[in-house]
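What follows is a short report on a single structure.
Note that one protein chain of the assembly has been removed; the remaining protein chains are unaltered in position.
Should a chain be cited, it is by its letter among A and B, assigned in written order, with residues numbered from 1 in that chain.
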Amino acid sequence: MSAQKAPHPFSKRKSRQAAFESFTTLFFRLATYAVIIAAGYIFFNIAYNGSKAVFMTKAPFINIAFLTQKPQTLHVYEPKEIYDELASIKAEILSSKAKKAALGSGAKTEAAAYSSQIETLEERYETLDEERKEGRLMYSDSEYRALPEPPSEELYAYNNYAYSGGGIGPAIIGTCLLVAGSIAIALTLGVLCAVYLSEYSRPGRVLQLIRLSILNLSGVPSIVFGLFGFGMFVLFFGWGVSMIAGWFTLAIMALPVIITASEESMRAIPKGFREGSLALGASKWTTIRTNVLPYALPGILTSSIMGIARVAGETAPIMFTAAFALRDQLPWEGLTKPTDFFFQGVMALPYHIYVVSAKIPQNEYTRNMQYGAAFVFLFIVGFFALSSIILRVKIRKKYKW
Amino acid sequence: MAASSKQTDPNKPAFSKRRALFLGKDSDSIIKTFFGSNAMVAIVILALITIFLFKEGAGFMGLYHKSLEEYRLSGLEYVDILKEKREDYTELTRYLNDVKSDWINELKASGSSQAEISKAIFNPEAKALFLGYMRAGSDLKKFVKTKMDVAIEIRDQHTTNENLRETVENYTQRIAEIQSTSYTFSKEDRAKYTLLLRDHSRDNSLPSEEAQRFLKEADSITPEKALDQADRETFAMLLGLEAEKIEATIKPVDFNTTIKGVIDEQARYAEILDALEVSLTEVVATADAVQFNSPAIEERIATFKELNQKFFSNIDAHKAKLANWDQSAPVSIFQAASAFLTGKDWVTASDQQDWYGLMPLLSGSLLISAIALVFAIPFGVGAAIYVNQIAGPAERNFIKPYVEFISAIPSVVIGFFGVVVFGEFIRWFSQLDGFQWVPFFPIQERLNAFTAGCLLALMAIPTIFTLAEDAINNIPRHFKEASLAMGATPLQTTMRVIVPTALSGIISAIMLGFGRVIGETMVVLLCAGNRIKIPDFTEGPGVFFEPVHTMTGIIAQEMGEVVQGSLHYRALFMVGIVLFFISLIINYTAQWVVKRFSKLGD
Partner (left out) sequence: MAQTSTPITTSENSQPPIIEIRNFDFAYGDSQALFDINMDIKEKEVTAFIGPSGCGKSTFLRCFNRMNDLIDIARIKGGEIKISGVNIYDKDIDVIELRKHVGMVFQKSNPFPKSIYDNIAYGLRIQGVKKKSTLDDVVEECLRGAALWDEVKDRLNESALGMSGGQQQRLCIARALAVRPKILLMDEPCSALDPIATAKVEELIHELKKDYTIVIVTHNMQQAARVSDRTAFFYLGKLIEFENTDDIFMNPKNPQTEAYISGRFG
């Protein structure tokens, strides 16, 4: 019969089953990588555009003014002649395009004529635009006020853009203060709670209730925390829109993450450490203090850094508890008594990003501030998140009991 | 060493007596109590959240009930019924205008010149139809406008009175406070007192020596001067006078009489409507004389005629509804609750009636969540299956931290990305020539439910991925081994053994992803378009590209601008309460699903 060798029973064979198999696998792979690419594009887009605001080609390479100055209004003067001509060219291009679109399908030669006309116009537009960029004057608010007299209105077309000049210094400082305070509070409360859950608790109604509360707390929307903070800290305690109100609101938000992480780290400590210590006559508290917490601490801290990243990234809870859209003074300026420090509102990066992306137009002048702020913020939060992830992997390798 | 000092009885071992530190408790149980009370923090916070949300939101029902009562008593409700017919008429006018512009477009498309088009539109018959229709309703419009003004004035007068009464009440309280002997003057009091003294010294109705005394007194007050009992009494007296003055400005509103100004001209209204019917019938009849020369337009005109017939036939029902309206019908608190929960309008700071209906916000939130989940579920669960079952260790060690990293991207940054990049991208995409066959392309707004939904999907994916991956990972090895040993392929094993076993965990992951999406604020605030309107589901899939507003977004947007304690403020807290309970329910259901349907025992 045929010369083809009969396949042995275990040989690989092609079948619809195998094709389906590889197709499905491919689908799963594509789904995974689509997510990765989408997120990667966001990182890239913001990093690429933001780095223009944050970095410079000349030494010292980092735009220190942007990172330290206060946000200011940007005053822009563009050479009037060029400005007007640009506007007229733009109108001409639009009308030519409209005419071209209105042509019937038969008039091919006319369409071609319009096309070339549009092309020349566009070229002209681009050269002029370059000239405009060279000829324009831009001042931040402080520079503007220092001018002996503003550029003449006859030569220049004037526009101003809120928040687009200066930098994001106070917002960076405000965010750091908010995060530091809230994490200190959340860690204290969270670790104490976790000690109870992991070391002292006994199964029962109360424990069930605590666990249910923690789980539910972690699912509460951030805006509800904001409302709660507003109702309790801002109004009821009378703290006003203040840093301390923001601290507590954010701390409460971070609490479930920190409790869960701390409890996990403590439970991972082998039982032997505790028994060994107890059998030597150490009290329970001594055992926890000397033989549980020290070994759990690295785990608690690394997981909590993830909590920090989350807290730093939240906008909704601080919108009405702690954040100001614009504040002229830095947190340590203009205090009449030390406690004022806690009871002042601050600028915060996330809220600032919200303000500049929702309340001012998108154009070449505002874009720098928008992307710059987003990039710096993403960098800070990403730094925390990344260090948490890396440290955790390292700790897992180091501590294998 | 340590033991010797404590051992009092040499014959007894050291452990025979427990050391009590405080209230008969030893140090360990004190420490335990300390930690235990700390663990309550989660319960306490949850309770506090509930308490404070209700504390601020609780007054809503009462206030809204009152507002609805005023709405009825002042006759605004009656006016709104009047407005219904006007709206119907406006709707018909709009329809006719649509037909007109379609007609013009059709003429243009058929190659008519501008002059020809003008001629067609402005010929006497066409003019009679289009202009005549518009003009016929002017009486109706005028009538409704007058009545509305009357009703609003009544309502406003009533509100002013309420506010004045409250002010007077505050004065009365202040006076009582001041008259108590323990009261001390504050800085503001001094200023106010001085001001009042000066004011009254100029008051002609007072005897002149009294006025002189006041002036002298006012001049003598310095920040250092102590104020005594006599001053307190004078102050209280002056405040009392002030309160009386305010009280005198209250012009009481008797709704029973004022309502007559709103409902009196029913007969005239009936006449107006009848006249409208007659004139509209005439105008519509002229349509037959217009040369449209287009079957499509003629068809639309036919529909228009039908709509008109419907309009006319409804007039009687409308009249009956007006006649049946009863100012004295009580508004129950239940109606207020249902007006909130099922209300279709969220109108604030309007000059007529403010409405706080949850539906536009809830439907917006749900629409966006649905879009987000449609994307997040396949990607999140698919990636979880891929990473856990298919990917190699190197891939896994890259993807898992990466996804965790995605979850740390601040929502406001994603929202910003949506505003500057993704929204533009979607609009650009919808304008591409190749996609014009899609019925709802090109889209109108770059910021819409779809934009927000896609970005929210990216935020929900890490949640769903992590939890689903955990659920899959928790399945004991032997399940997989047993299946493979029977000759199942890895994929069969995954799809028929692993995924079904982990299904409860995966569903719970999806629920929690849903919770994350519906509670997310910044992305929807920035990217959802913020139009407060129930999405128009009759548009088919086009509904996904409508701008919407959400529960979270409305709180974030309006909370900063409202007056504390006002109805609007409390309404926002009510929305917060609804959101809070939705999140609790989602969380609870997620846990319940795991417990109830877990196939792994424990």
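Criterion: contacts are C-beta pairs under 8 Å (C-beta built on N, C-alpha and C of every residue); 3 or more make two chains touch, one makes a residue touch a chain.
Owing to the predicted nature of the structure, the values given are computational and were not obtained by experimental measurement.
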Absent chain's touching partners (shown only) are A, B
Across A:Q17, A:T290 or A:Q329, the one contacting the chain not displayed is A:T290
By the document's definition of touch, the residue of A:I118, A:C176, A:A268 or A:A282 touching the omitted chain is A:A282
Considering the complete complex, of A:R16, A:K58 or A:R202, the missing chain is touched by A:R202
On subunit A, the omitted chain is touched by residues 202-203, 270, 272-283, 286, 290-291, 295, 399, 401
Against the hidden chain, subunit B presents residues 1-3, 11-19, 26, 28
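FYI, only the chains that are shown with their structure count from here on.
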Per the C-alpha means, the centres of subunit A and subunit B lie apart by a whole-Å value of 26
The residues of subunit A that touch subunit B in their complex are 17, 21, 24-25, 27-29, 31-32, 34-36, 38-39, 42, 45-46, 189, 192-193, 195-197, 199-201, 209-210, 212-228, 230-232, 235-236, 252, 255-256, 259, 283-285, 306, 309-310, 312-316, 319-320, 350-351, 353-354, 357-358, 362, 367, 370-371, 374, 377-378, 381-382, 384-386, 389, 393
Within their complex, subunit B touches subunit A through residues 27-28, 31-32, 34-36, 38-43, 45-46, 48-49, 52-53, 55-56, 378-380, 382-383, 385-387, 390-391, 399, 401-406, 408-417, 419-421, 458, 461, 465, 489, 491, 495, 512, 515, 518-522, 525-526, 552, 555-556, 559-560, 564, 572-573, 576, 579-580, 583-584, 586-588, 591
